[in-house]
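Note that one protein chain is taken out, while the other chains of the complex remain in position.
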Amino acid sequence: MVEKKHITDVLVIGAGIAGIEASLMLSKADRKVHLVEKTSYTGGTTIKFEEVFSNMECSTCMVAPRQQELLQDKNINLLTLAEVEEIKGNPGDFTVKIHKKARYVDMINCIGCNACFEPCPVNLKNEFEEGLSERKAIYVPCAGALPNVPMIDTENCLRFKGKKCTACQEACMFGAVDYNQKDEKIELKVGAILVATGFNVFDSKKLPKYGYGKIDDIYNALEFERLYASNGPTEGKIVLKDGKPPKSVAIIHCVGRKEKGYCSSVCCMYSLKFNHYLKSKIPDVKISEFYTDLCIPGKSHQKFYEKMKETKVNMIRASNVEVAKQGKEISIKYNNGSGKKGNLGVDMVILSPAIEPSHDASKLAKTLGISIDEYGFFQQENLEDSSVVSSKPGVFIAGCSQGAKNIQESVSQASAAVGKILSSYN
Amino acid sequence: MSKLKGAIVAAKPSVEKTIIGMLEKSMKKGVFDAVIIPMRAPSGDSFAYVLVKDKSLLKDATPLPPTMFVQGAKAVSSVTRLGKGKIKIAAVMRPCEVRATVELAKLGQANLENMTIISMDCPGVLPSSDFLKYPEKNIKLFNEAAKKLDDKMMRPLCQICDKSSMVSGDLHIGTLGAKKDTFFLISNSTKGDDAANKLGINLKDNIDSWQTKVKTFSDEKKKKRKKAHKELKAKVGGIDNLVETFSHCINCHNCMRVCPVCICRLCYFDSDKVKHSAEDYLERAESKGSIRFLPDTTLFQMGRMMHMSISCVSCGACEDACSMSIPVGQIFSMIADETQALFDYVSGKNLDEPIPLVAYKEEELLEVEDSDD
Partner (left out) sequence: MKRKIGVYVCECGPNIAEKVDIDKVIEAISSDKDVAVIKKFKLLCSADGKKFLEEEIKKQDLTHLVIAACSPKDHEKTFMEVSEKAGLNPYLFQLANIREQCAWITEDKDEATKKAIRLIRAAIGRVRYHSSLEKKEIDSNPDVLVIGGGIAGIEASLQLARPNRKVYLVEKAPELGGLVTNFEKNFLSMKPLSEIINGKIEEINTNENIKVFTNSEVDEAVGFFGNFEIKVKRTDAEDEPVQFDVGAVVIAIGSTLFDSKKLPEYGYGTLNNVITSLEFEKMNKSGKISLKNGKPPKSVAIIHCVGRKEKGYCSEICCMYSIKFAKYLTDKIPSVKVSNLYSDLCIPGKTNQKLYEQAKGKNVNFIRFSDAEITKSKDQLSVKYKDENGSKTNLIVDMVILAPAVEPAVDASKIAEITGIYQGDEGFFEEEHEKINPISTSTEGIYIVGCAQGPKNISETLVQSEAAAGKILSSLVPGRKIEPEVKTSEISEALCIGCKTCLSICSYGAITFDESKKISVVNEVICRGCGNCVAACPSGAASIKHFKFKQLYQEIREAIK
């Protein structure tokens, strides 16, 4: 009997930093990769950061060369605005059904000049910018997004809601805007699947004691990243709602930790990074970090912490932190390490929320037939063995979709998953 | 700070003859197979470095000649440029020549493993052109001036030299602070210790009087140096003064050729990188109204200075060789002091200390960086 040959193509779900790494490695091994990405852009959450710890390297500069490589790689079939609907089959021979939403802009003809944005009459909150700025119904999420081709948000586009409007199409000199595009159903045959769908952050509104969503000038970590970003809503200016820079800032760690039941591993480090962000733009600003246990494992991380300590940041071990508005200031009430009550007035608060599984993780898990753990992250098959092997043979998991971790660990898991795929599925 | 060890040696009939005697003895005993030492040329009015194999010729050697036509480092380094060789050589040179040799060793242009370097307290050296006016008379005048530590006749750089007794080789002849008819034989390394031992010289004497006199002398010179630099900076500082100072320069590149630490096979300023087309020259003439030929002389001077400043030993060979009497040595030496101070570096002082070019850290240059911090 002739043994059935495994299909060598691979499906990678999620084009964040882990998915990009895996796709490039697989392509190097001459595998054809179908990279399915839910949004219209690659890079995931990493490209929302201006700088990364611990050497404060420019995040987009770090990722952009890889995104470019990805876009020009002939082995990688990038499917944006796409989601997996169904998988059938066995390892070595999966049949995957993809639902690909129409972008309504031709990816070959569009040259990324952005001329179609201005004439669009619809203004909406920009999700990429965490709602801090606006976008049009035809848009790219941020300056420098790759692929540099806009999409039409059909839920808010006038034309797609039945009104007469061809403003964007008229503005395009290349005939790239195409209202006739249709959503596609694509069927792929692949030998292995890697899931690297990333994460969401805990919704701080669930904890009213932090005042998030009620009191002005309280930001969560992702919002603050966008505030500091040079391609963000304020072009990197850190300002309060009244337009002035803050004189004092409180950074509150472990938001949602008790509720989620685990330490998200990256927050202490990025909270210290925020200290650097603030000091670099506002040298005299007073910063207080409210933390419970400082979690900074890794050979280079404590060095960074020591460096931040030299900027005279106030590290306060605290419990029972509460945030309230007091006149013009924001007042932080807390119990310090010895149990004594403390009070601090600040202009701005940054919350470091827990990392959660992405909101459609459980749906995707059902579709793929893989288990999720009690926290909602994708479950590894065997706690004593490789963490990238899911409960279903042929399906691998990497990055924050498997559990909160930093970029180094996500990239390593992506490479590990590729290692598993290349060594077991030939 | 290396621990210097010394011995008081009887200098009969003279310091010079004693040194030569010691060198003869060491060749006889096989401590050295050859000696590089200045010698008076047969014609009479020139002194050159000679590699002596026949020890009977040492009697004509002049360890401290009145002139430095060829910088000793150039002579010594060319012997071992391609490898240390199998024979043991002693080289007798002035302190600045020793320092240049050490710099060259760091730059891979000399191998000092089989070399024992011997220096002496230096009274300075006469400018070559002055010497050549009345050679015989000047030899006498030099010897007298040397004894009295009178530097009025010496090179301008020698007059402000604060390193004339710096020990960076293996052995050093210390005449300052020595009692009549004696000198100090000072060792700075195991090679030096070895050589002294083999000659039966016990390095157990107190050299405090030498060290004290050296310090006093060097401090005085430092003051003189500081004053001279201040005056010089006022004279040549600023682009206009600089251009004027170098306006005599004819691009003969003598300075570069005699400089011991200018070691490029083909100087940038001799290469075709500075040869431009007629259109280029015409364009330059157009934008400025006119262009002088030979062009880019100040550029050459500043370029060379930037290139060798970290290794400059302030010997003044360049100024000595300048056919147009430009005080190029004084200017380069002044800037070299500042360049080296930036990195806490003294060129040629210590063979084990790497040249900042490969060893400096970013933090060392913050004071010269244009930064917003």
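Going by the order they are written in, the chains are A and B; count residues from 1 in each one.
Assume contacts are C-beta pairs under 8 Å (C-beta built on N, C-alpha and C of every residue); 3 or more make two chains touch, one makes a residue touch a chain.
In this text, all values refer to a predicted model and were calculated from it rather than measured experimentally.
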From A:P119, A:G236 or A:G298, the answer for touching the chain not displayed is A:G298
Out of A:L11, A:L26 or A:L79, only one touches the absent chain, namely A:L26
Contacts from chain B to the absent chain lie at residues 81-83, 107-109, 263-266, 268, 271, 273, 280, 283, 307, 357-358
Interface residues of chain A toward the undisplayed chain are 17, 21, 25-26, 28-30, 52, 54-55, 57, 62-63, 66, 68, 72, 111, 113, 115, 173-174, 257, 261-265, 293-303, 306, 337-339, 373, 375, 377, 383-388, 403-409, 411-423
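Criterion: only the chains that are shown with their structure count from here on.
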Chain A to chain B, mean C-alpha position gap in Å, rounds to 64
